[in-house]
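Just one protein chain is left out here, and the rest sit where they should.
Chain IDs A and B follow the sequence of writing; residue 1 opens each chain.
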Amino acid sequence: MSGFTRVLGVFLPLVLMNVSCTKCNKESTQALPSAQSKTGQTFKEAADQTLNLGNGAEPKEIDPALVTGEPDGNVVFNIFEGLVTLDNDTLEPQPAVAESWTISPDGKTYTFKIRKNAKWSDGSELTAEDFVWSWTRVLTPMTASEYAYQLYYVKNGEDFNKGKIKDPNMLGLKAPDKYTFVVELAHPTPFFLKLCAFYTLNPTPKQVVTKFPGQEWTKEENIVSNGPYKLVEWKLNRHIKAVPNEYYWDKDAVKLKEIYFYPIENSDTEEKMFLSGKLHLTNTVPPLRIPKYEEEAKKMGADATYRAFPQLASYFYRFNVKRKPVDDWRVRRALALTIDRTALVKNILHAGQVPATSFTPPVHGYSFKGDLPETVTPAAIAEAKKLLAEAGYPDGKGMEKIEIHYNTLEAHKKIAVAIQSMWKTNLGIDVGLFNQEWKVYLDTQVKMDFTVSRAGWVADYPDPNTFLDMFVTGGGNNKTNWSNKDYDHYIEQAGQTMDEAKRFDYFHKAEAILLKELPVLPIYFYTRPRLATPLLKRIVGGKYVVWVPNVIDRTVYKNFVLVEKI
Amino acid sequence: MLKFILKRLLSVIPVLWVVATITFFLMRLAPGGPFSSEKQVPEEILRNLEAKYHMDEPLPMQYVRYLGQVAKGDLGPSFRYTSRTVNEIIAETFPVSAVVGLLGLLYALMIGVLSGIFAASKPNSLRDYLSMAFSMIGICLPSFVIGPMFMLIFAIKLEWFNVSGWNEPKDIVLPALTLGTMYAAYFARLTRAGILDVIKQDYIRTAHAKGLPEWLVMFRHTLKGGLLPTVSFLGPAAAAILTGSLVVESIFNIPGLGRFFVQSALNRDYTLVMGTVLFIALLIVVMNLLVDIAYAFLNPRISYD
Partner (left out) sequence: MTEIVLERERMSDSKAGIEKGRSLWEDAFNRLLKNKMAVIGLAYLLFQTVIAVLAPWIARFPFDETNLALGAIPPDLVHFFGTDDLGRDMFTRVIYGSRISLMVGILATAVSVVIGVLYGAISGYVGGRTDDMMMRILEILYSLPFIFFVIILMVLFGRNIYLLFVALGLIEWLTMARIVRGQVVSLKKVEYIDAARSMGVGHFRIIADHLIPNVLGTVIIYVTLTVPGVILEEAFLSFLGLGVQEPMSSWGTLISDGVAAMQTYPWMLIFPCVTLMLTLLALNFLGDGLRDALDPRASKD
């Protein structure tokens, strides 16, 4: 239930993916693109091109300006399209609504050329003015867009959104003519182009948004969009149905005839639906069933239905560094040293998650080799015990009671129970657990009414900054009471230079501080387990290729087909 | 009798008003609100959101404003499902729950009452123990255990039904059975108890003494009194069953009203909570009224005049 949000494109070499995966995962779940399956069969397009997807939960909304959730995003990415899209494999920006662009030498001005045949699904023209209007709408205070801060990179974007500037014309958004869209940024932003593929920056149809009150323009009878598909049905808690958009500029790439997004919350039911052939792709896999699927996958190779791929997200515990006993870094480190991360990942989660030795998962060429253990060694236990003694708690005696706080979810519970048991065995300390339902849990975190609290973070964009800038002094997502001037300094420096090597250097320095002081306890990096029919294929270079989800877990169903064996 | 019914129907208004008022303030006392999320929303945006929904006004003012709306029948837009109004949501989803609930209720009543009668006809005999043991299973196995079991057996192994979804008429069956099984057990126990209570009464002995056949005694005399506890229980039970169950609807993926009772509270979707609460309050009042009318019918000594 934690907020999975969209992560932006990154160039993550398949090599990197393989390396991190073979370290953790068994073997052949890494299906490499191949024209034929292992058994050398060939395929043809199936007669029925209706794709059935498990979409996890009922979307709250599908207005690109307001969307924050994953199920919502899955739909929006297929019915709307931004200036660019990200290549399914390389995650490099590709022309979409913008057929080309130029960036000024100082990195602050982007000039996009809008495609002349870009149209809305009601047949009307999509012009540069639509982008100006849409982005302004996102930044308009009354729209109350939660992701408005993604447009703070635009000149005056932040001030306009916070109400300091009232005139939208002061925003760095211009449309000098119908097919030219010019964006002026406040600072050079290295990842801005990839950000343009994010749904918040999608165009929205002024002609319907202004015609209906509130969110009614997104209802099935009103909605107009510009993506490869258009929404034709949206039945609450039943399905969302999308069909090809006949006005889409690249409509020949759209091979499927229908997509059904099913909001199936119960993962057991979803699994059963997949097994009975009613779903082609699931949203997740019940953890207890994963070992069985992994077994199967070994035998089936590229035809395996079970796929688990790394996701740019981190699972960790926050410490409240103002509360005893975790106000002493030695206690925190002792706790961090005595968790067997590998055992957690292998025995509870099953899906090939990566034990986290540092806080930031490998992203965009950045990685940090921390010294947190993957398993617990006697040396680590000895060091931990020494640290506890130095902190004034020999053998854990005299230590104030620690409680692990988490939101009610099976996996969080099991991990907490296991960690509680590990600390007891390794350090001899008794730790309590308490769970709360989601909203109360969030409230407790904001109020800092905890000692240790479970947390998760999904990258907003593929850059270390999204993970590391959480912990600057007073940051809204810090929630640890931790503050370090040097850390703040490095993060700030990293945000002011375009030189990637320099930036990564600053990030390394910052992360070193983070891992020394440990206001957070990293546990693992996420993977995304799914069941997918091997009959869902992509067409790449004229061949049928097994589909592999990317690390930001975003799929646009262009050039996808359902096949049958010949 | 008519006056009685009218009086009761009129009492709907004060009941709904009290329910609405208590719920309004109760909801806002709980920590968390509709806009809290894991990624901390910037202050300014939070304020904008609250302004949009009039949540920046003083509470009593919000209350009066909202109540005025409700009085006109407008329950407002859902906080969570922003493109729909609460009225729409209830209108779309209640029929689904109601159909499943009705079928489940019928099944529960039939199986439950009949097995209760069956058991009571020979108390403390083997048939009694067996039927009560079976009904015990219905009570012990909650719907989140029975549901997946039924799904496994009837949808996957036997393939008689679809695993889940709401597309064909036969999709009603498994959810209804799951929902009804627990209630069937309740009805069985209550019916048996009620009948055993009545059987010992004098007028039953008289009937037997008069030589009337067993089944006639049962149906003409015993049952009327014996059904009393079942009928008492039926009032709120019917309201609950018709508005659906979160568990059954999640497992079988049914677009019903039931899940919203829990989910809207957990999401702090204030308007949807209010809508569902008022709706069930209305149903409960109506059901209780029907039950009270049934009392009069079942026990001639009860009158409302």
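We adopt the following convention: contacts are C-beta pairs under 8 Å (C-beta built on N, C-alpha and C of every residue); 3 or more make two chains touch, one makes a residue touch a chain.
Remember, predicted model here, so these are calculated numbers, not experimental data.
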Q) Which is it among A:R289, A:K324 or A:H489 that touches the chain not included here? A) A:R289
Q: Sort through B:I5, B:L152 or B:I293 and give me the one touching the missing partner chain.
A: B:L152
Q | Residues belonging to subunit B that touch the chain removed from view | A | 11, 14-15, 18-19, 22-23, 26-27, 29-31, 124, 129, 132-133, 136-137, 139-142, 144-145, 148-149, 152, 186, 189-190, 193-194, 196-197, 200-202, 205-206, 225, 228-229, 231-233, 235-236, 239, 261-262, 265-266, 273, 276-278, 280-281, 284-285, 288, 295, 299, 301-302
Q. At which residues does subunit A meet the chain that is not included here?
A. 268, 286, 288-289, 292, 340, 343-344, 346-348, 408, 410, 413-414, 416-418, 420-421, 424, 432-437, 440
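Everything below uses one rule, namely that only the chains that are shown with their structure count from here on.
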Q) Can you list the residues on subunit B that touch subunit A in the complex? A) 30-33, 36-42, 44-45, 48-49, 51-52, 77, 80-84, 89, 92-93, 148, 151-152, 155-156, 159, 162-166, 249-256, 259, 266-268
Q | subunit B-facing residues of subunit A, complex | A | 2-3, 5, 58, 60-63, 66, 68, 141-146, 148-149, 161-163, 214-219, 235-238, 262-266, 268-269, 272-273, 275-276, 278, 437-440, 442-444, 446, 455-456, 460, 476-477, 479
